[in-house]
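Yeah, one chain of the complex is gone here, protein chain that is, but the others are all in their spots.
Naming follows writing order (A and B), and every chain is counted from residue 1.
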Amino acid sequence: MGLLIPGPAPDGGATSAARSAEEIVDVVRRLPLIDHHCHGVVTTDLDRAGFERLISEGGQAPDGLTNFDTPIGLAIRRHCAPVLGLRPHAPPATYLARRAELGVGEVTRRLLATTGTARYVVDTGFLSEALTTPGELAEVAGAVGHEIVRLESVAEQVAASGASAGRFVGAIADALERAVQDRRAVGVKTVAAYRVGLDLDPARPGPVEVAHAAQAWFAAGPGPRPGDRPRWRLTDPVLTRALLWAAVDIGLPIQVHVGFGDADIRMHRVDPSLLTDWLARHRVPVMLLHCWPFHRTAAFLAAVHPHVHLDLGLALHYLGPARATAVLAEAAEVAPFGKLLYSSDAFGVPELYHLAALAFRTGCADLLARRVADGEWSVADAVRIAEMIAHGNAARVYRLDPIAAVPTRPAGEQR
Amino acid sequence: MGLLIPGPAPDGGATSAARSAEEIVDVVRRLPLIDHHCHGVVTTDLDRAGFERLISEGGQAPDGLTNFDTPIGLAIRRHCAPVLGLRPHAPPATYLARRAELGVGEVTRRLLATTGTARYVVDTGFLSEALTTPGELAEVAGAVGHEIVRLESVAEQVAASGASAGRFVGAIADALERAVQDRRAVGVKTVAAYRVGLDLDPARPGPVEVAHAAQAWFAAGPGPRPGDRPRWRLTDPVLTRALLWAAVDIGLPIQVHVGFGDADIRMHRVDPSLLTDWLARHRVPVMLLHCWPFHRTAAFLAAVHPHVHLDLGLALHYLGPARATAVLAEAAEVAPFGKLLYSSDAFGVPELYHLAALAFRTGCADLLARRVADGEWSVADAVRIAEMIAHGNAARVYRLDPIAAVPTRPAGEQR
Partner (left out) sequence: MGLLIPGPAPDGGATSAARSAEEIVDVVRRLPLIDHHCHGVVTTDLDRAGFERLISEGGQAPDGLTNFDTPIGLAIRRHCAPVLGLRPHAPPATYLARRAELGVGEVTRRLLATTGTARYVVDTGFLSEALTTPGELAEVAGAVGHEIVRLESVAEQVAASGASAGRFVGAIADALERAVQDRRAVGVKTVAAYRVGLDLDPARPGPVEVAHAAQAWFAAGPGPRPGDRPRWRLTDPVLTRALLWAAVDIGLPIQVHVGFGDADIRMHRVDPSLLTDWLARHRVPVMLLHCWPFHRTAAFLAAVHPHVHLDLGLALHYLGPARATAVLAEAAEVAPFGKLLYSSDAFGVPELYHLAALAFRTGCADLLARRVADGEWSVADAVRIAEMIAHGNAARVYRLDPIAAVPTRPAGEQR
């Protein structure tokens, strides 16, 4: 930009553009966030192996390597170390020693406090026994917590409770309705991407089809779980479709895991465009989560289907602030600004919440400031778009109380 | 660049590099364009809903949102408003009021005049009754118009005319030949991507196979069309293949919709690499249209198959000038410079032609100027490449009269 098209608005100049960019950065730094998809944090101190496992989607690093030698590992040393009172780039051992010294409670408080998150919308369906509840997470952070019900967990609880295969559809619907009401959930989530992939028959399965699939699942019984009780694990495509349609009936926003995840992901089967025929059959809000490396495809879906939204959770902290600008710019190529949401998808260690928020603010500030500096967007539009992505869209789609706009500081007060 | 490799050529310096970049920008600004794939514009005034529907591939925005809050919406306010005599970033209501005040004719004339398009190659196969013909479009713009025959439309007319299933292959071939001759068409186009996807059997279907498929189609009859006459709509993969091979027999360039489009697109089924086996069976020029987000794959196909070409139509105006550089740079990673073409794929409102041409010139100028500034390309090569992409390649492939090179201004005259 800037070579062919003259820069900022005709009545401005380089100084005015710089002042506008500063204004954007100032607003983005102070934007309250709604983290529309995250998990809890662990409540116990972690040794090095335990910490390393939680900063990689691959778990423990292979022999001879360390998960600190990754983009997120370097970002932790750079950006989290100062929050714990260390110099940037502190070596891993120093970082972990300081972490142990402060204790999990203080580390969590410090790192969450920096995120500026006003509301956490928490998926409680994975390893919830080891993590903070939405209420606990919100309390530590001085924020409000909301809950998301994981569809597969509900179905697994129904299976564990000894439901009849013939009445499984109804039992799921009842259990889902109850879970949503009891927990005052604001949405539901599916991890079909992990279990069966997204290349599903889009049609609602018939009751007989579901009964047969349930019967087969019940006959197979719960899977063994190393060092733990047996566990029911839903991996049947027919039952997954029954769950997706039960979610459509509930009508709350449906979060769908897409793209980036752990070693269980078959990336070619989690392209969100595989959902298109299902998306074409209903109008309940769908929230495409993570999306990287399909963020352009997800943005396209959001652009052409009225009920589809996307975020860049998980990618933000794993890629780090250095790449957040690039990925956000790609996602924002065609995504309507009313369809793009902030989330961290942070899990387990508070470093991830800190980095996700930092990467989001960095990417957002850079993108908007560049557009304003190029004269492409007005400051007023840029600020409005930042507020939509940071919290406005989430408040609207999940029907949360809206958050007030950030007051723009008088010019003299700027940093 | 520039860190490891010393910048511009040894005998130059920073001043020389800047002068070269200016020269490139000046040439690119004045390049005549051949828009090798576009549609007509609507000839009636539009209300807000009508205008908003035409600036999104998703149609009307969902409740509570507006299509002005998208990358293209902001680009219209920034870049088209001044052409209509408004300040940049004019609010949507102001923009639309001014548009109504000027009237569709004047708005169209002003916005097309800015594009610098010398030739429009127009696909007349979609909603043609509501749009300008190639001749009308060209007249408004002071340019030359050419026509592209849409394959599916020809087959649908044959079906509507009551052809016999047993002679359908021959009837298609005859009708296509006639359409091409009558309209002096310079190419044909398929929208197989919308109808059946690109994962087609590459083989030419046998006559019996085609007859059976035609019989099934004729038996089903034309589909109902809300508020309109019944309409024949080809969605059969065998008949689609018959059409593609009829096009090969004609021998004119075959435009193929790829990637980006409206809500009918199943993105995972419109990856251009799905066409590879068909591409391997003939040598008739194939023009991959739009391509985003598969523009890297399309560029690869152009690099390894002698008859394959690509463009970035539709993406240019929907992404806007701010992202055109990035996407063009990705497409140009491996695309031979003789295989990359300009097109707008603009449809309906003249704003799209204006933005496509602006985005193309911006992206092209930035890419070439950067390469020259880095010392990677000479000015002469950069100018030559710009001319190939802007019009030279289209003139060669479609056998149009070549366009003369832009005279380089004497140094003293440069802005």
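Heads up, the rule we're going with is that contacts are C-beta pairs under 8 Å (C-beta built on N, C-alpha and C of every residue); 3 or more make two chains touch, one makes a residue touch a chain.
None of these values were measured; they are calculated from a predicted model.
Touch with the chain omitted from the figure is made, among B:R29, B:R110 or B:R396, by B:R396. Across B:T297, B:S344 or B:T362, the residue that sits in touch with the chain not pictured is B:T297. Within the whole complex, the absent chain has one touching residue among A:T325, A:S378 or A:N393, and that is A:T325. Think of the hidden chain as still there; on chain A it touches residues 21, 25, 28-29, 56-58, 60-62, 64-65, 67, 69-71, 74-75, 78-79, 87-89, 260, 262-263, 265-268, 292-293, 318-323, 325-327, 358, 361-362, 365-366, 369. Against the chain not shown here, chain B presents residues 1-5, 9-10, 271, 273-274, 276-277, 280, 296-297, 300-301, 303-307, 329-330, 332-339, 370-371, 374-378, 381, 385, 388, 396.
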